[in-house]
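A protein chain is absent from this complex, but the other protein chains hold their places.
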Amino acid sequence: MGLTGLLAKRLLRSVVVVVGVTIVTFATLHLGGDPTYLYVGEHASAEEIAATRVKLGFDQPLTTQYLRFAHGLAHGDLGDSLTFHEPALGVVLERFPATLELTLTALSLALAIGVPLGVFAALHRGRPLDGGIMLLALLGQSVPSFWLGIMLVLFVGLAWHWLPISGRVPLLDPLFAGDWRTAWTNLPQALPFLVMPSVTIAVFSLARTARLVRSSLLEVLSQDYVRTARAKGLSERRVIVHHALRNAWLPVLTMLGLEFGFLLSGVVVVETVFSWPGVGRLVFNAINHRDIPLVEAAVIVFSLLFVSVNLLVDLLYLRLDPRIRLA
Amino acid sequence: MSAAAVTPPIGAFTAGRRARRSLLRAKWPLLALALLLLITAAALFGPSVAPVDPNRQNLIARLQPPLAVDRRSHRVYWMGTDALGRDVSSRLLYGARISLAVGLVAVLVGGLLGTTLGMLAGYFGGTVDAGVSMVADVQLGFPFILLAIMFLLVLGPGVVNLILALGIGQWVTYARIARGQTVAQREKEYVEAARALGLGHGGILVSGILPNILAPLIVIASFNVASVILAEAALSFLGLGVPPTVPSWGGMLAESRDELLAGHWWLALFPGTAIMLTVLSFNILGDWLRDFLDPRLVAVT
Partner (left out) sequence: MNLLTDCERRGIRGRMRSNLKERVRDVALLMALACVACAATCFATGATGATGATAASAATATPRRVMRIGIAVDADSLDPAETDAQDTQSIAHLLWGTLYKASSDGKLDPYFAVSAKLSDDGRAYTFKLRPGLKCENGAPLTARDVAYSFDHPADPKLKFTGHAAGFVLPALRYTGTRIDDPLDVTIQFAAYNPIALGLIAEMLIFCRAPYEAMTPEFAASHASATGPYRLVEWRRDDRIVLERNKSYGLPAPPYDDVVFRVIPEASTRTAELLAGNIDIMSGVVADQIDAINHSGTAKVESVASIRRIYVGFNQKAKFSDTPGGRAIKDPRVRRALQFAIDVPTLCDALLRTPCARMATMIFPPNDKTGIRADPYDPDRAEQLLDQAGYKRGADGVRFALTLQTPRGRYPNDVNIALAIAQYLGDIGVKTQVDALDFASVFVPLVRKHDAGPLFLMGSSGASWSALYDLADFPAADGGANYTDFADPEFFAGWQQIEQTHDPAEQAKAVRAMMNVFHERGTWLNLYFLPDLYGVSNKISWQPRADELIVLD
């Protein structure tokens, strides 16, 4: 099967995933029973409640409700948020740049610090430095993120005044709107706000990446061809950079896609601690309020992002190694 | 014919010997194992040695620091008391039971589900494989915490629902490995032999293939216990953890979040350390298990 064939199969798979995600969300949210009570005033009469139920469409059978939703989805209309009275997709996309800023920064941190640390540890395998880095990495994977966030707020933010405690200066919002200039001028003010929340999310991924890079590199270094390269008289540096690293990279790349999904998970907790106005907090409150259109919109955006990133990773993987057949 | 005949060599005897030798040489995994045994002992016997009822409130004696002495009963609060005057050390001991139970049972639930589905997908291939893979992909398309939140908000709070939510959240990790390994195993000779001997699919899967793919699954399980314990803490932070009358480390840590600024550090230190040490130990153990069970790395490590 050629590249286009594989790509088409992958795309189809992604579409199925997104649709499946919407079905599961829909079913789960309706499992809790009639959500009408969440949308009427405290002193509403029985007629008002019944009227609201009809207005919001909760009186229809579930399949009808889902088909209506799916029909809208096919036309790009995800309905209005029940709490915001605005198009649900619009509400999610409004918050989306904030969450994207966090996850991209966290991912960059995880890679920029995790990969070199892992390489370093692998090269100094068995020596105290390796042990030290690995212990730190294990610690990084053992800390609950909200606790780390609160610690950072109290020490780095409050006690030592190194960084601002909460809030945000928009970066991606003006960028997406095409306003490069504002994004550029905002950058120095935005970064201090970005540090603590991103670090909190990044720590786990950073640790995991470091360990993965280390084990992957070690595995590669034990291969025959590396021994061959060494035997041929190539310098250690050349062996590592041009032969070992290039192939140790691959498992990390595969992990990237999953790591992104994991980072999106961490976002809900961190956005609450640092009052970061992103999709994580939005979707948590939406689930609380059974704002089904809003949850669906958020879930669709998340899963679209996730499948795109994975598609990209698969593509990169294919490019870097055409001999690997994707299952 | 006995099922043992279909299992290819690597006898349990030699594996056990190797394990002991490897453990004794590396100090960290040994320490981790010792710690886990200690925590298990706390979970099993802790409640009988706990000084007080973990749910007994004493509003007069709330927020006492560690080593404070109760004015009336002259009992020592080894780890202090919490916002309702409950003894932290007792809650910690009872919490060990809950946190470990939630971790292990959730992993068991997820592991059983994932391994079964993965093995079926790998063994039968075709539609079964396509179906399972599709469901797995859909689940992966969800950030785990969203799935857990939706589940718990809809099903309601409670330890059982929590375990279900955490278990179902991770079955995919087992399924993938089980599937890949099953695919590799199903062409082996012993499977042919078993079929010839008249063993049905079930028999082949359970007594033939399963023992051979167990190794990487156990490694994953070890790491997953760690992440489940952390997830329980995160869900407690979001208010979706165990009910307030049930002590758990994640719950205790979540309850302490407003007390840190007030300087009541012991409310976070003890459960936080307990979580960290347990998670660390499972991670170290998982690392060691992976290195130990992976023949290719024997030369390097």
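Note that the chains take the letters A and B in the order they are written out, and that residue 1 is the start of every chain.
Everything that follows uses one rule, which is that a contact is a pair of C-beta atoms (placed from the backbone, for glycine too) under 8 Å apart; a residue touches a chain by one contact, two chains touch by 3 or more.
None of the values given here were measured: they were computed from a predicted structure.
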{"item": "From B:V105, B:A121, B:L140 or B:L153, residue that would touch the chain that is not displayed", "value": "B:L153"}
{"item": "Touch residues of chain A, complete complex, unshown partner", "value": "32-33, 35, 37-45, 48, 51-52, 55, 80, 83-86, 91, 94-95, 108, 111-112, 150, 153-154, 157-158, 161, 164-168, 187-192, 195, 220, 223-226, 242-243, 245-247, 249, 272-275, 277-278, 281-282, 287-290, 319-321, 323-324"}
{"item": "Touching residues on chain B - with respect to the absent chain", "value": "56-57, 59-60, 62-63, 83-85, 153, 156-157, 181, 184, 239, 243-245, 257-264, 295-296"}
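One rule holds for everything that comes next: only the chains that are shown with their structure count from here on.
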{"item": "Centre distance in Å when chain A and chain B are each reduced to the mean of their C-alpha atoms", "value": "24"}
{"item": "Complex contact set, residues of chain B against chain A", "value": "134-135, 137-138, 140-146, 149-151, 153-155, 226, 230, 233-234, 237-238, 250, 253-254, 257, 260-261, 268, 272, 275-277, 279-280, 283-284, 287, 296-297, 299-300"}
{"item": "Contact set on chain A toward chain B in their complex", "value": "13, 16-18, 20-21, 24-25, 28-29, 31-32, 125, 138-139, 141-147, 150-151, 154, 158, 211, 218-219, 221-222, 258, 261-262, 264-269, 272, 283-284, 287-288, 295, 299, 302-303, 306-307"}
